[in-house]
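Note that this complex is displayed minus one protein chain, with the remaining chains in position.
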Amino acid sequence: MNRDKILFLAVVLLFALVNGYLLAAGELPADWTGVGVIVAAGLTLALYSFLYKDNPLFKFAEHVYVGIAAAYTFGQVWFPTLYGELLRPIFTDDPEVAATASVWLLVPTVLGILMLTRFSSRFGWLSRISFAYYVGLGAGLAIPRYISANVLAQMAPSLQPLSFSWEGLTLVLVMVGVVSVLIYFFFSVEHTGAVGVVSKVGIWFLMVSFGASFGYTIMGRLSLLIGRVQFLLDDWLHLM
Amino acid sequence: MYRSMIILLVLMGSATAWGLKAPVDFEAADTPNDAGTSVTLTWARDADAPAGAVYQVMVATDSNGPFYPAGEVSAAGSPMSEDPAAFGFWSDHDDRQYVHVEEFTRPGEDPTKLETDRPYYFRLEARLGEESVASGAAVEARAMENFFNWAKLNNFILAISFSAIILIYISIARRRELYIRRIAGLEALNEALGRATEMGKPVLFIHGLYGMDQPSTIAAVNILGRVAQRTAEYDTALRVANYDPVVLAVSQEVVKESYLEAGRPDAYSENNVFLAATEQFSYAATLQGMMVRERPATNIMMGYFFAESLLLAETGTTIGAIQIAGTDSYTQLPFFVTTCDYTLMGEELYAASAYLARESRLLGSLKGQDIGKAVLIAVLLLGTALASLDIPFLARMFSSY
Amino acid sequence: MLFLRRTLPMILAFVTGIIGISIYYVPHSSAQGLEEVLARWLRIVYAFAFFLGLFSLLNLHWRRVRARQAGWGYSLIVYLSFGLMIFFVLYNDGTGPFSPQARAGGYQWLFLNVQVPCGATMFSILAFFISSAAYRTFRARTPEAAILLVAAVIVMLGRVPVGAYIHDFFPAAAQWLMDVPNMAAKRGILLGVSLGIVATSLRIIFGIERSYLGGGEE
Partner (left out) sequence: MIDRLLNIDRRIIFVFVFIGVAVPLLLDFNLPVKITPSSQAMYDRIEQVAAEGEGIVLLSFSYGPSTVPEIQPMVLSILRHCFSHDLKVVAICLWPDAVGLAQQALETVSAEYGKEYGADYAFMGYKPGGAIVIVNMGQDLHSAYPQDNWGKASSELEVTSNIHSLRDFDFVIDFAAGNSVDHWWVPYGQEKYKFPLGAGCTAVVAPDLKPYQNSGQLVGMLGGLAGAAEYEKLVGQPGSATAAMTSQSSTHLILIAFIVLGNAMYFISRRSARSQ
């Protein structure tokens, strides 16, 4: 037996002992709620074992997660939409729900089913009709909305009258930032001379914003860790 | 005591009522840019209206009444200039007030919505406390359905012209070569490949997690083509890690073709372009293990990455590999910038791929977007300058209503 | 056949795309009603699209199991856990799949005690890796990277209580960095990216970009 195997067995034993104690001492209820906490704690620790090194315990928990999550999503697609909107109104006794039935829903149903032919080599081309609707309508809806919400509405606050004040200075700085970043991502002119200088300024602005994102991302990941440690120390071990 | 106060209040009330005037120049018309659900009333603003005065809107379905209340407007507020989407920008709009009427309330009932294309009769009463003065005869108007939203005219013009620019440039690109600047990241890429050759160690190309339908993956495949050509010429080992089975198939094809073009079909092995894993962290873990074992001299990470970017780039740094990354995932860019030797940021990735692939639709589209950016830059500079000189024309054109 | 396989989808994409654009500018109730209907249909097509992802996931793991590829046992675990969850989903706390979703039951238990802890833990692992990367690899190799790191440190200090405890400068500086230079750069990126999205959408509508048609020869 190598070192890792001994370590593995020791951890499993310890985990069993701790849970035995928690159940015996009444810290965890001996029902489905208590079992739930133990399962959750076990999976959490299994995933953390990745920190020691990549190992079967981690891979096990990772793949369990994939399977469970896929089936859960199936439920959320089935009950409210596929069953709830397409099937239920036809068969229900509830008059208010039955009123939502419509022959026209056959159109998206057929399109949806055609989409699933993609995996067939003979009928796969039928799925293109659904994809054309899916992608075409999505593209059409996007164009005016992005121009309005992400271009025009974003331009307006940077088109304000300047003044000799703190607000005016901020407006100038924002303007410099927006313009220089746009110039950095401008591919028709060589980055030399004046354009080179402006695009350099653009990089600085980009770097400050990446720095902000970087700091915030670190903060976010640490928050998630704190949340899990809170779970382990409080909900499981009742130490807090 | 109480009586004297009441008398005082009555006196005050009647005194201010002297200032109350009937609404002047009262007009009612269909509200523009809507689906026939409302009527807009406008009238001249009474600059001398006493404080606290309100205009009560009255609606009837018959010219003789009965009239029902439909909301009130303070005599001090709601100038037409407040709603440029409905009225545009005209200088006298500060001197007129408006209200959009959508519903009215019959006593003891829920509000009734205005019906489309039905005549309604409107009256306006100026009111202060108990006092009230009504506008003259009721004005008739109908709520009509409109066919064009004039408030979106600037959006429409911008959409049409930008579309035209893109389509024109794509068609130009089909006929002749369009210029785009050299991308510094591609030179860094060449250097990094050269170093792997000098050291006689492999090059590891890592795809992002997105499938073949994403622009970042398409760009990554284009770059992979160039990388494979170079490694075939230099006789350097190339490993390509994939996450998505479809991307794997395409990558195998691309690498094989590049080796063929370089006249080295013998050097290509399908096993070197492989599916590393299909779960995010397993993907990272597999590649970490591989990096530590094989110690590639150069790591190239291209495509859309998520949190695994950090694990990949960190291991790459610790084994001393030169790392070139390219992604349009802005949340991961900071990690690449601090751990890699060169990073293609956002649109640079697309530009690099268009530069290498010389594909007319990519180049033309990129060029068209450049024109769009140039227009935005010009508007930003000129618009702010004009706005500072009190000429708000451009600023108004580039706003969303 | 070429017409059905290639031209028809492209015509459909063009027509729906142009309709999608036009109804934005038309306030008439018939156009708005059309938007409602088309959106509802698309929403239902999206529900079917879920099965594409599900199928490729299951197919991939099935191929691994069948070929006894390295680590095929884990693929089997995906099947087992999927099967367990799907059983409870369809069982629906005793009411079966042909009734509305139940408020509680085995699927809810598995969600709260398996899916939630696994999902939450997975990303929290990154906290550790970020720490080790902070020590070993986040380097101010270039002046740009130096700016990035300084901004990051200020934001990290400014955003937590201890920053204000050390000095009022940190929260104020972090707020300013976020609101001014960060905002400006993000706006610049946003404008560029939005033009890119508009251009891509346009290429799809006009049949220039056809990757959505999928692989396979005509």
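Assorted remarks:
Chains: A, B and C, in written order; residue numbering restarts at 1 for each.
Methods note: contacts are C-beta pairs under 8 Å (C-beta built on N, C-alpha and C of every residue); 3 or more make two chains touch, one makes a residue touch a chain.
This one's a predicted model, so the numbers in the text were calculated from it and none came from an experiment.
Interchain touches from the omitted chain, evaluated on the whole complex, reach A, B, C. Contact with the chain that does not appear here is found for just one residue of C:I19, C:L190 or C:I205, C:L190. Residue positions on chain A in contact with the hidden chain: 51-52, 69, 72-73, 76-77, 79-81, 84-85, 88-89, 94, 96-97, 99-100, 138, 141-142, 145-146, 148-150, 153-154, 156-157, 209, 212-213, 216-220, 222-230, 233-234, 239-240, in rising order. One chain is missing from the display, and on chain B it is touched by residues 318, 330-331, 400. Touching the omitted chain from chain C are residues 32-33, 35-36, 39-40, 42-43, 46-47, 49-50, 99-101, 103, 108, 111-112, 115-120, 122-124, 127-128, 130-132, 134-140, 149, 152-153, 156-157, 159-165, 171, 175, 178-179, 182-183, 186-187, 190.
The rule we apply is simple: only the chains that are shown with their structure count from here on.
Two chains share more touching C-beta pairs than any other pair, namely A-C. Of all chains, the one whose CA centroid is most distant from that of chain A is B.
Chain geometry summary: the mean Cα position of chain A and that of chain B are 20 Å apart.
Taking each chain's centre as the average of its CA atoms, chain B and chain C sit 17 Å apart. With centres taken as mean Cα positions, chain C sits 5 Å from chain A.
Across the assembly, chain C contributes 21, 24-25, 57, 122-123, 125-126, 130, 144-145, 148-149, 152, 189, 191-193, 195, 198, 200, 202, 212 as residues in contact with two or more other chains. Residue positions of chain A touching 2 or more other chains: 50, 59, 62-63, 66, 143-144, 147, 151, 155, 158, 175, 178-179, 182, 185, 206-207, 210-211, 213-214, 217.
Against chain C, in their complex, chain A makes its touches with residues 32, 35-37, 39-41, 43-44, 47-48, 50-51, 59-75, 77-88, 91, 104-105, 107-109, 111-113, 115-116, 118-119, 121, 124-125, 127-147, 150-151, 154-155, 158, 170, 173-182, 184-185, 202-219, 221-222, 224-225, 227-228, 231. Across the interface of their complex, chain B is touched by residues 50, 54, 59, 62-63, 66, 143-144, 147-149, 151-153, 155-156, 158-163, 171, 175, 178-179, 182-183, 185-191, 206-207, 210-211, 213-214, 217 of chain A. Looking at the complex, you find that chain C touches chain B at residues 21, 24-29, 32, 56-57, 60-61, 122-123, 125-126, 129-130, 132-133, 136-139, 141, 144-145, 148-149, 152, 189, 191-193, 195-196, 198-200, 202-203, 206, 208-209, 211-212, 215.
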